[in-house]
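The complex appears here minus one protein chain, its other protein chains still in place.
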Amino acid sequence: MASPAPNPAPDSTALPARDTGMSRLAMGAIALGALAFAVLPLILPTYQVSILTEVLIFAVLAMAVDILAGYTGRTPLCHGAIFGVSTYVVVYWTSQMGGSPYVGVGLGIAAATFVAAIFALLAIRTSGVYFLLLTLALGMIVWGVCLRWTSVTGGENGLRGAVRPAALADGFSFYYAVFAAVAVVAFVMWRFVRSPFGLTLRGIRDSESRMRSLGYNVPAHLFLAFTISGFFAGIAGALYAMFNDFVSPSTVGLSQSVEGLLMAITGGIGTLFGAFIGSFAIIGLENLVSLYTERWQSVLGAMFVLIMIFAPEGILGRIRSFVAQRRR
Amino acid sequence: MDRRTFLKSSAALAAVGTVAMPYVARAQASGPIKIGVMAPLTGVVAAGGREMVDGFNMYWEERGFQSGGRKVEIVVEDDASNPDTALQKARRLVEQANVDMLFGNLLANTGLAVANYVKGNGMPYFIPIIAADDLTQRNRIKNVIRVAGYTASQFPRPLADWCLKQGYRKVATISQDYTFGHEQCGGFCQTFTEGGGQVLGQFWHPLNTSDFSPYLGQLANLGADVIFCMETGADAARLMQQYASFGLKGQIPLVGAMNVTDQSVIRTMGDEVEGVVVAAHFAEGSDNPRTKEFVAAYGKKFSKLPSLYGFSMYSGAMWIDEALKPLNGATADRAAFLASVMKTDLVNSPLGTTVKLDAFGNPIYDVSIRKVVKNADGKYWNVPIATYPQVSQFWKSPLAFPFAGRLAGIEPRRPAS
Partner (left out) sequence: MNSLNAFQLLNGLTFAALLFIVASGFTLIFGLLRIVNLAHGALYLLGGYAGYAAASASGNFFLGILAAMAVVAATGLVLDQGLLRFVRGYELRQVLLTLGVAFILNDMTLVIFGGDTYTVPAPEFLRGAVRFAGMFYPKYRLFVLALGILIFIALWLLLNKTRLGALIRAGVDDPEMIEAMGINIRRIFLLTFMLGAALAGLGGAVGGAFLTLYPSADAEILVFSLAVVIIGGRGSLVGAAVGALIVGLLNTVGQVMFPEFAYFVIFGPMAAILAFRPLGLFGKAA
């Protein structure tokens, strides 16, 4: 691909990604982070607990984005839509059909996975900005359908109900339920990206032609990676349905996809657990900034610009390269 | 910048989850009354949101931020025209800022999201702008009261009656395709057809339709006596502007929902708005002395004519103030507070008439049929041309519950309680 820059990067279509080698230091940091998430709710007031719940849920979305953006080299802008499909199905199942929330969660995740599979079929032939644009367009279709299919989705007003099972009604026990679920999901995703399959994806990210000549079925791998990423986004969406008891088109909107991607980037593309840092940073900052000013949009935009210019490898990526330099 | 002092001082750090804050019991009778106001200060309807806050603050400034002998403190949050954000801000106001009541929101979806939340915790929530029928009809929530607000289908009914009296028999409608549109258009069509009128065609378009020409082309050829439109914000501006540029203005009279000719829409527009007729509780061009006084005071402060948003939040604040007086400002007993609000009659509002709440928490108004004309300053405003006294959200038959909806749609049902 010809590039107008005087010194084009070897891989100008992808965001810089950091590879994961898990050092003892990293293990310690993860344990510390997990401990913080486990203990903080004990000392925080209820509102902050709800914010922390949101941080965990969006971290899963950001990790799902990272599987594609960081480990497969395909940056998507449709994960908000996949996430939101799950939210819609869960809320619809419980509020309109009167079904059980647990079944609803299963259906929501299945629906999200299905939508992701369809998107994957259409999108895996493209890469780089075209992939970004196509996924953006696919996400817009979902948004348009949710907005206009009023008889099912409630249109602009969305759907409301009491999704959360009675056992998890208070924010405190709900937090720990989410915490447990997210811990399991994060572990599974971590194993996934380090599995032989995950390593193959990284090979595809670094050089598609090499992997192809080595005899790998690249399209099949991309398809599966996209679908699996959608499955995880669906889990996040289902949790979000329980968190809010409510869904509207803004849940499947472009801004949701952008936010998920920004969290993954802020934390560090290709770091997986950086998603927690990204999610914490964005949601925390949004809450902090909105105490002082209504100009959150500008702050978010400025953050986007600054990260792209100065720290495209994200917070965790930055720390890693710093540590690596010290070691040398 | 005084409106956020509480949050700043005690919770700024806690917001990012680093500092523990003990649970503060609900405000003591000695402390200030805390009112959490949510308005869309960014997003599609940001202009309306700004005026909501302006109108609300204007009332409390006039009263020196005092009610029932207690100080009143206002905490403003931006709902960003987005229901997810509205829900988050409602949580913050209730769980962190420990407000005594919630106030506001503009878009129906934000209001419905917050209503769903307060249903679970009993927090009093006042909605002078949110007009979704359900909230004071089928799915009434006891702690959600529409002080100084209105139900979507409430005003289009007298308008339909007025249209029949003008001799219009055939109507075509164009409305935004979401609940607020369905309810207003449904209310109009129901009363219009019950009175012997005929609906020739109905068009539903998505919010933020940039180009109305496909619909206008069809509307023009139906042979209607009158066209009813239900639009908000930029859609309203575009519809009237394109209606005029397609040469329909002057050919077929245009009537509509009150939001079509609200000041927030017409203050930046020209002669294309002249002559549009709508029905509403408030008309800024009324010669009622109380209305004139309010319009003058508002104009002096913000150098513009008041919109529905400024008026409604101002009057809503007055309603709560009046309800708190007999309680000496005590808000801790929510049941007593809500009961007092329901009993309160709004006497001295900018409407200049007495307004009561019905049993479902929705006001009963003298409704004006109002028309857009140019005033002495060369600005367009709404002037009353006819009045329908004591119109409730159930029109003329409070027992029949003629719920509006899309014409062929919703079956009438009895309310839950």
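A and B are the chain letters, set down in written order, and residue numbers restart from 1 in every chain.
Quick note on the criterion: a residue touches a chain if its C-beta (ideal position, glycine included) is under 8 Å from a C-beta of that chain, and two chains touch if they have at least 3 such contacts.
Since we're looking at a predicted model, the values are computed, not measured.
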From A:214, A:302 or A:323, residue that would touch the chain that is not displayed: A:302
Selected from B:139, B:242, B:353 or B:387 as touching the chain missing from the view: B:242
Candidate in contact with the missing chain, chosen from A:63, A:134 or A:263: A:134
Chain not shown: contacting residue from B:200, B:234 or B:297: B:234
Interface residues of subunit A (partner: the chain not displayed): 1-9, 12-15, 75, 121-123, 125-126, 128-130, 132-134, 136-138, 140-141, 143-145, 147-149, 254, 258, 261, 265, 295, 297-298, 300-305, 308-309, 312
Residue numbers in subunit B that touch the chain omitted from display: 42-50, 177, 204-206, 208-211, 213-215, 217-218, 220-221, 233-234, 237-238, 241-242, 245-247, 264-265, 267-270
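One rule holds in what follows: only the chains that are shown with their structure count from here on.
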CA centroid of subunit A to CA centroid of subunit B, Å: 37
Residues of subunit B that touch subunit A when the two form their complex: 4, 7-8, 11-12, 14-17, 20-23, 41-42, 77-78, 80, 82-84, 87-89, 91-92, 95-96, 107-109, 112-113, 116-117, 120, 132, 177-179, 206-207
For the subunit A and subunit B complex, residues of the former touching the latter: 40, 43-48, 50-52, 54, 147-148, 150, 155-158, 160-162, 244-246, 248, 250-251, 280, 284-285, 287-288, 290-292, 294, 296-297
